[in-house]
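Every protein chain but one is kept in place in this view of the complex.
And now, subunit A:
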Amino acid sequence: MVVARWWWEEEDHDRPLDADVGWGSEGIRKYFDKHPIKNAVGDDGVRSIGRGVGFEAGLRGRRRAVTMRLEKCWFCSSTIYPGHGIQFVRNDAKIFRFCRSKCHKNFKMKRNPRKVKWTKAYRRLHGKDMTQDATFEFERKRNRPERYDRNVAENTLKAIKKIDKVRVAREARHHAMRMKGKKAIEQRAAAKELEQSIHMVKAPIALQQEPSLTLPKIKVKVSQSQAEGNMEE
């Protein structure tokens, strides 16, 4: 979510920003002439701080805001926090963002993330992770910056926590569903192996001579559906 914060708003609450400021770069320059930044260092510093820090590409020509956006890594789909990773701009102006050099190097090797096992793209494609869920809708990319409202920001932060909790719970359930029945299969396989490969542990002659050495039969709890499946074999 993008929250734009025009930080010079703090100076003057009563007065609407659009009052005497136009929407072009001229208007912005005029605004800063009237309201110079207070903590600036030096005369030249005022201009460059006012204009340099505030401007972000993507809002060309219009008023630009100091925004921070958490991007997704192109390769592994993890979040890229500020100060991390490299952005690669291809000649057709498509931007590839990477969270760390591991992803960057894989990209340079021309690996397809859908085939690389540890990436989210692979996991989603192969059904290891949840693909569709209502909780994903909350994280959609929005390009309209919102005017900073303290209450909205507070509620959003609370909502993020809640949504994360719900999403994690759902993902855990998805994983459990996927792994269901694995324990029973493992037990059966282990029992069979014990029965068939006991000669690796103890010679069959020894087992026959000393009946006390035979291992007791292990009972495996098998659910109805799996029993039926077994019988079909």
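Just so it is clear, contacts are C-beta pairs under 8 Å (C-beta built on N, C-alpha and C of every residue); 3 or more make two chains touch, one makes a residue touch a chain; residues count from 1.
Operating definition for what follows: contacts and distances are computed from a predicted model.
Undergrad: There's a gap in the complex where one chain should be. From "AP complex subunit beta", "PAT complex subunit CCDC47", "Large ribosomal subunit protein uL14c" or "Cytosolic iron-sulfur assembly component 2B", what does UniProt name that chain?
TA: "Large ribosomal subunit protein uL14c"
Undergrad: Contacts of subunit A with the missing chain: which residues?
TA: 48, 52, 55, 57, 60, 82-91, 93, 95
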